[in-house]
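The complex is shown incomplete by one protein chain, all other protein chains being positioned as in the whole.
Presenting chain A:
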Amino acid sequence: MHDRPTLGETLERQGVSRRGFLKFCVTTASLLALPPTAATAIAEALGQARRPSVIWLSFQECTGCTESLTRSFAPTLENLILETISLDYHHTLQAAAGEAAERAREEAMHANEGQYLVVVDGSLPGPGANPGYSTIAGISNLQMLEETLAGAAAVVAVGSCAAFGGLPMADPNPTGAVPVSKVVRDKPVINVSGCPPLPMVITGVLAHYLTFGRLPELDEYGRPLAFFGQSIHDRCYRRPFYDKGLFAETFDDEGAKKGWCLYRLGCKGPMAYNACATMKWNGGTSWPIESGHPCLGCSEPDFWDAGGFYRALSVPTGDIATTAAVGGLLGAAAGGAAVVKTRRAKADAISAHRPITAEELEQQL
């Protein structure tokens, strides 16, 4: 184990400059909403860290999560991470096959007993289900997960399938699929949900673990708060239209053309917690809402079964509605009054504007 080179050494050999590395650390710190000083800590820790062993297990999944990680734009965080961890087992990426592949997994487990990270994408047929629905090398998913987990330090459930069951678990769940957290008992689990998850979120979690030796702060669904702390709605660039009550009613009406809010077309932004709105996809090119489609809420539990994708979020009923309506009205009135007042301040300033002239400036010389 100790003959492994440190991350710093590995990066240097791969031609990543110190500056590039520090930039990566600063970006990671900012992505994780850590104070800028944490960048130094990350740099020190990562520079010293031995390449950690990672075993990546793929169960009932579509490989979208791996695609998300590997199809990101070079040279980015994702590549840095992929090059710095020792990815000892990964169905899609490894060259080995059959028994050799399984041997690699076992060797990695023995050599790094108690220290390796297990990354899982995909859900698996649960303990009560027929294990034959998904097997690898004749071993059922459940058995492989339990075996691999025995000596693991922590589990990262990547993607909504691993985190919450995802599509395999959607009604009527023919394979009896369960998320990873249903099976793991005595190890920390972190859910990096999303269908697929943002590549920077995956690497951010890994970097955090490597730096601080523990997983980042999690929300009630076991997701890293730094990335899942705010709703899509709160960070959406179409939010001003929502606030003004301007909605697209169909995909080709005037509102849609003008880029109005997609709430009525079924946008799940208000209940979806993820970082798409700020980090975007494909190297920051765009994200679903920017290309005109409502958010599906893919990072949320049971998003396949949470009503229709194109049906607007339901409005609460009963007393809650009345209370909310009254509160909302009062809030809107107060907010409206404040807006009117500040608008007036601005308008007053504009009408009181005295043009600056060269003569005036000259007085100052």
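Quick note on the criterion: a residue touches a chain if its C-beta (ideal position, glycine included) is under 8 Å from a C-beta of that chain, and two chains touch if they have at least 3 such contacts; residues count from 1.
Criterion: contacts and distances are computed from a predicted model.
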Identity of the absent chain, which is to be given by its UniProt protein name, from "Succinate dehydrogenase/fumarate reductase iron-sulfur subunit", "proton-translocating NAD(P)(+) transhydrogenase", "Sarcosine oxidase subunit beta family protein" or "Transcriptional regulator": "Succinate dehydrogenase/fumarate reductase iron-sulfur subunit"
Among A:Thr92, A:Asn130 or A:Thr342, residue touching the chain not depicted: A:Thr342
Touching residues on chain A - with respect to the absent chain: 23, 26-27, 29-31, 33, 35-36, 240, 278-279, 338, 342, 345-346, 348-350, 352-358, 360-365
